[in-house]
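Removed from the display is one protein chain of the complex; every other protein chain stays in position.
Here is subunit A:
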Amino acid sequence: MITRMILTRLGVAVLTLLIVSVVVFVATNMLPGDVAQIVLGQAATPEAVAGLRKAMHLDQPAVFRYIIWLGGMMTGNPGTSLVNDIPIVTLIGGRLHNTLLLAGVTAAFSVPIALALGITAAMWRNTLYDRLVSFATIAVVSVPEFMVATIAVLIFAVRLHWFPALSFANDVHSLGELLRVFAMPVISLSFVVSAQMIRMTRAALIDTLGQPFVEMATLKGAGRVRAVLTHALPNAIGPIVNAVALSLSYLLGGVIIVETIFNYPGIAKLMVDGVATRDMPLIQTCAMIFCLGYLALVTVADICAILANPRLRYK
């Protein structure tokens, strides 16, 4: 039963990825202009343009081009950049690693803090502490990511002089330097991701606190801390893991802004630069990587919810 549900969920994810790939392909091929002409420039001879059109399969129907494109994506061969003829795999290689590192450090940093804040806010619900946390998270959720980053720079770099403001060094020699370089991007991203995570964790726990078995524990004399930690928390693990995975998907939007602000050499910065030069194959590939990451997180969230539902476990 539970295996079948998870397999179905994975099947839905694959199907979704296919539909998303169609949407990305259609969106990037909407422009009526001739890509071959754009690549070769105004001075190209008609023969050269015709040759390139053939090489790029532009003379074939769109469905055929989509299948070739999808095949290339799936076999790890998304083509070469239109701007500098470097294979896209080479361009992305190291940068994907940088972005994953940034995302990983942010997650390792923000998940424990967010969980602690969310759980304590639910534990001391309706106190001044809870209100402060709730207001702060609403404020962070309602402002753009770049504003969170600029405020972080104002506080930590301009006022406190703890970290360099808007520079990113490519050659990092020591652990200390690594920390300084990572600090501002990680702090900014953590704020963006944690705010959502705190809100959802608090909501999930409060939901469980309203259940009859928690009331029963309280009636039997358990204090508020004990009722939350030993009775409510174990039963809220599922929704909380779900909330964590969903909040981490906010990394994908945040990372685009943060990498641009701090000039961080990751895949999101590569994509934003690709938009400026209209390097379509590069943009398509980055877009598919982003969609894959997002889908993976959402699917993990759903599977956690399935696994954590005890009613399904014993059927």
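Going forward, a contact is a pair of C-beta atoms (placed from the backbone, for glycine too) under 8 Å apart; a residue touches a chain by one contact, two chains touch by 3 or more; residues count from 1.
To be clear about the criterion, contacts and distances are computed from a predicted model.
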Which of the following is the UniProt-recorded protein name of the chain this complex doesn't show: "DNA-directed RNA polymerase subunit alpha", "Thiamine transport system permease protein", "Fe-S metabolism protein SufE" or "Carbon-monoxide dehydrogenase small subunit"? "DNA-directed RNA polymerase subunit alpha"
Out of A:T150, A:T218 or A:N309, which residue would touch the omitted chain in the full complex? A:T150
The listed residue (A:A27, A:A55, A:L101 or A:M216) that touches the chain absent from the view is A:A27
With respect to the chain omitted from the figure, which of A:L132, A:V158 or A:M216 is a touching residue? A:V158
Contacting the left-out chain in the complete assembly, out of A:V181, A:A227, A:V241 or A:I257: A:I257
What subunit A residues would touch the chain not displayed? 12, 15-17, 19-20, 23-24, 27-31, 138-139, 141-147, 150-151, 153-154, 158, 165-166, 249, 252-253, 256-257, 260-261, 271-272, 274-276, 278, 280, 283-284, 286-287, 290-291, 294-295, 298
